[in-house]
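As you look at this complex, bear in mind that one protein chain is not there, while each of the others sits in place.
Chains: A, B and C, in written order; residue numbering restarts at 1 for each.
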Amino acid sequence: MNDTSAVKDALRRQQIETPSWAYGNSGTRFKVFAQPGVPRTPREKIDDAAQVHRFTGVAPSVAIHIPWDRVDDYAALAAHAKERGVRIGAVNTNVFQDDDYMLGSVTNPDPAVRRKALDQLLEAVDIMDATGSRDLKLWFSDGTNYPGQDDIRDRQDRMAEALAAVYERLGDDQRFLLEYKLFEPAFYTTDLPDWGTSYAHCLKLGPKAQVVVDTGHHAPGTNIEFIVAFLLREGKLGGFDFNSRFYADDDLMVGAADPFQLFRIMYEVVRGGGYDAETGVAFMLDQCHNIEPKIQGQIRSVMNVQEATAKALLVDADALRSAQRSGDVLEANAVFMDAYNTDVRPLLAELREEMGLHPNPVAAYKASGYYERITEERKDGQAAGWGA
Amino acid sequence: MNDTSAVKDALRRQQIETPSWAYGNSGTRFKVFAQPGVPRTPREKIDDAAQVHRFTGVAPSVAIHIPWDRVDDYAALAAHAKERGVRIGAVNTNVFQDDDYMLGSVTNPDPAVRRKALDQLLEAVDIMDATGSRDLKLWFSDGTNYPGQDDIRDRQDRMAEALAAVYERLGDDQRFLLEYKLFEPAFYTTDLPDWGTSYAHCLKLGPKAQVVVDTGHHAPGTNIEFIVAFLLREGKLGGFDFNSRFYADDDLMVGAADPFQLFRIMYEVVRGGGYDAETGVAFMLDQCHNIEPKIQGQIRSVMNVQEATAKALLVDADALRSAQRSGDVLEANAVFMDAYNTDVRPLLAELREEMGLHPNPVAAYKASGYYERITEERKDGQAAGWGA
Amino acid sequence: MNDTSAVKDALRRQQIETPSWAYGNSGTRFKVFAQPGVPRTPREKIDDAAQVHRFTGVAPSVAIHIPWDRVDDYAALAAHAKERGVRIGAVNTNVFQDDDYMLGSVTNPDPAVRRKALDQLLEAVDIMDATGSRDLKLWFSDGTNYPGQDDIRDRQDRMAEALAAVYERLGDDQRFLLEYKLFEPAFYTTDLPDWGTSYAHCLKLGPKAQVVVDTGHHAPGTNIEFIVAFLLREGKLGGFDFNSRFYADDDLMVGAADPFQLFRIMYEVVRGGGYDAETGVAFMLDQCHNIEPKIQGQIRSVMNVQEATAKALLVDADALRSAQRSGDVLEANAVFMDAYNTDVRPLLAELREEMGLHPNPVAAYKASGYYERITEERKDGQAAGWGA
Partner (left out) sequence: MNDTSAVKDALRRQQIETPSWAYGNSGTRFKVFAQPGVPRTPREKIDDAAQVHRFTGVAPSVAIHIPWDRVDDYAALAAHAKERGVRIGAVNTNVFQDDDYMLGSVTNPDPAVRRKALDQLLEAVDIMDATGSRDLKLWFSDGTNYPGQDDIRDRQDRMAEALAAVYERLGDDQRFLLEYKLFEPAFYTTDLPDWGTSYAHCLKLGPKAQVVVDTGHHAPGTNIEFIVAFLLREGKLGGFDFNSRFYADDDLMVGAADPFQLFRIMYEVVRGGGYDAETGVAFMLDQCHNIEPKIQGQIRSVMNVQEATAKALLVDADALRSAQRSGDVLEANAVFMDAYNTDVRPLLAELREEMGLHPNPVAAYKASGYYERITEERKDGQAAGWGA
């Protein structure tokens, strides 16, 4: 077991970004269930995100999604965030909801649609300039539904061309994080289906192109912590989109489906130096709450990441290495499991109190009356959702 | 190889039902792309379904979905179908789109919601009485998203209670087909997740409760044709919801992702007597076209089922049995593959001509001008979709 | 949280059976790595199993596998076990290693092979009579590798016939546990591929036929705890074969790959009354240690089951039910997770000391010198393995 105060210091520095779209309504293709108190504007989303930070102390930034969070004055939006005690984090691009994008955005067979999509991506960099964001997160729904529908290789050429154009536009302190996903909404091919494809594109472009690992975007049986370890070794892990899933969905609270997996992932982050401030690995949530109260769901998710990180930090590195080097399979596993099986909630409660926070963020949030207030205040108007 | 005229006779008798919702707009949780010419009313959906029958000759019925196809006068709707040369087939129930159903319908922890859902199911039987439908298709989105969210066993009790109440209400010539699905929209448990669960419920209720196999609703690696063979042996296969998928979706045209699997399924249907008229196995499509032109997609799907059936009928049963009995693995497989590798399109073209149809239904449909006509006629008004 | 002393009482009564074959050499198709100190005879396997009981106090029986554990005098073997402080548990049948069984045992197309296999099964009941075993565990490798290779339905008929013959032979206090498995060693069809198939066969035969759930035998994404809950509701859960896996293997220590899943399974056991003595649910390990020291691996596995059981017993049933009934998704999940996140190792250490055991079974075993002794004593002769 490692020194508790060192573990606490590390946890104190942790920063977990929440996404603006987690505060709006969302659902499945079958139904979006509307919830009371949902924000109606980007500012209100930021207000809600600020609550997550207020009670956890480790969620100081909020990612935005363009066009869902389009406003006239991004500097004003950033100022609003600052006033609420948070800042605007990554800018996410949405090039999948115009009718033009039915057959793809940057890989669309139609050059005019590709141009339109690229312009939207470049606009996102303009917004980064205005908000001071470092990261542009690129996820594409591009792909095909049927064998033969389009040419796999041509689409790669188009993807490479678009990525290069965006890369060129990035400022010195900006980068993009390239996301991959096995499938959905495309049903047959996805143009960036796995980490290897994202990695290969990023490698060619240079250091400002990094891979982002969404924990819910893999084939069944994929060893995600291996990918994390590998990308860190290559200097190509830009960050995480955290969430969890039992099947093919990707919107459950991170750590809810397989907390042991989350621990293994966080262990590789620590092991590979990804937790050190200078590596720039971004820890972001990317999950929408379909049936859960939204702010509470984000708080619980942030806590889940904290707990997994605390356990990862508690792994006795010396004992582990010694058992590994001597080939003692069961002892090495036992050292690893010893950290996982530790109940870190008391340690985190202590840490919170040291940080001037309530030891139980969920209870504190519930007691704050915030939910009742927004439910009342936001009765009228159009609740935000994926489409707005 | 079997006698071609016997094969043709069998194919001539084939009936494949198309679903009304395939003609409306549909999509993924990311986007519903609107298409031109989409029906605005249940009658217009029936008009479109009639086109599929017109060009294929084997799609004489159309399934309806309540409340999407709710009308004031179901007898009039049935008369409209008859006038168009088709009939109303299975009645499908939708107890997943009211806000009340966020935590389930018939298995909801709230008894009032359960009652409401049951009433909707009983109303569907009323509609069957009015339309003369034989089959009530029951699919439930009920389940939970998180471990602990609700009690798995209590939910089974509630499911059993609701099914018993519906069973009681069925007329002498009516039955229900109970559908199962691994996951989605529920992310952790689904109350009817696999064929075994549906089968166990149906077995207790009696002969008017049958299992329906949706080809897209299984875990990866599931051998669907085994399930088909097993249910036929037990006299519990009520029918199919056909579609196909590469991953977890279930909306691609049947046979598009794995035509060999469709052949194997149809072979077990033939082998198990499920193709004989008296067994009452219903062959239904259940797939929505997100990016495909809708009528054309249904025509192609019907043709895919026909082709798989034709190949299944061509399997040389005597040669197969002989190789199987003698343990000749490669010869038995070769006999089986010989039928699959046969190009049955000429045979089907011949059959169509004998039936007074154009040999190429897609070409004939395209040439008919129907699509252009509806695109013009249906410019105004609200296009039908999953929500309407 | 539940009363600690009640939890301890329940844990004190727990009985986990270890399998004789876990103590011999085993491996993958690529290689069986020989380990030192491996038993050479069924008696030596029992000696090793007795060590697991000696240090854990909850593993009082050992399953045997015929013909691997074939001896001349089974009563003498039972007496040997008794002398070592354990007893002989379930009898497992092996009808997959004769060359005759290449195309199956009880479902083989050749009636002579089927007869031979059935005779082996009946012999196993003779052995149960001699050893006083209650349970016959039936697992069949039967299936096919290629489409068309044999007739799926005929094989079901043959399976039903063999099971009926075995059922007839069972004594009043005997039963059989019917195992299912998605695939392997059969690559295309398996004659008992899922719980539904086992359940349907058992249901027809009667109360002495029960389903056994091997935790490693499911398709990816299968919700095993649902199956457990369902079978308990039906009175058809005979027991478990515990192990774990990340992919398709089924030989890792139970709880090693997904400890949260094991907890969820044990929760459903407790919830469904399967932990009550009278239900007769058997808790068995079925895992072989390819690279792990074998006795130590079994001790650790027994401890993993204990830890998951302890957590399951700690779930606050009242708080859970209250949250579930009120539809409070996050609170219900939080109550559930609260038990899982508890570190139960101190409680188990206490319990062991109350039972007169060392609080740390692995450390105590290592310190006992047993491993060094058998390594020395068993240098000569033929180590036991799957083939002997």
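The definition used in the following text is that a residue touches a chain if its C-beta (ideal position, glycine included) is under 8 Å from a C-beta of that chain, and two chains touch if they have at least 3 such contacts.
Fair warning: this is a prediction, and the values are worked out from it, not measured in the lab.
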Q | Full-complex contact with the absent chain, from A:W195, A:Y370 or A:W386 | A | A:W195
Q) Of the listed residues A:Q156, A:T279, A:N341 or A:S368, which contacts the missing chain in the full complex? A) A:Q156
Q. Of the listed residues A:M266, A:V335 or A:L351, which contacts the missing chain in the full complex?
A. A:V335
Q: Check the options A:R134, A:R271 or A:R378 and report the residue that touches the missing chain.
A: A:R271
**Q.** Missing-chain contacts mapped onto chain A
**A.** 103, 109-110, 145-154, 156, 182-183, 188-190, 193-197, 199-200, 203, 218-223, 225-226, 229-230, 232-234, 260, 264, 268, 271-272, 315, 320-321, 324-327, 329-330, 332-333, 335-337
(Q) Just checking the interface: what residues of chain C touch the absent partner chain? (A) 26-31, 33-34, 96-97, 99, 101-103, 141, 145-147, 182-185, 187-188, 220, 245-249, 251-253, 256-257, 290-292, 386
Q: Write the list of chain B residues that the hidden chain touches.
A: 220-221, 223, 246-247, 256, 258-260, 291-293, 296-297, 300, 307, 329-330, 333-334, 340-343, 345, 362
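Just so it is clear, only the chains that are shown with their structure count from here on.
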Q. What chain pair has the highest count of contacting C-beta pairs?
A. B-C
(Q) Please tell me whether the contact surfaces of chain A and chain C are same or different in residue numbering, using the over-half criterion. (A) same
Q. Which whole number of Å gives the spacing of the CA centres of chain A and chain C?
A. 40
**Q.** Centre distance in Å when chain A and chain B are each reduced to the mean of their C-alpha atoms
**A.** 38
Q. Among the residues of chain A, which ones contact at least 2 other chains?
A. 220, 246-247, 256, 291-292
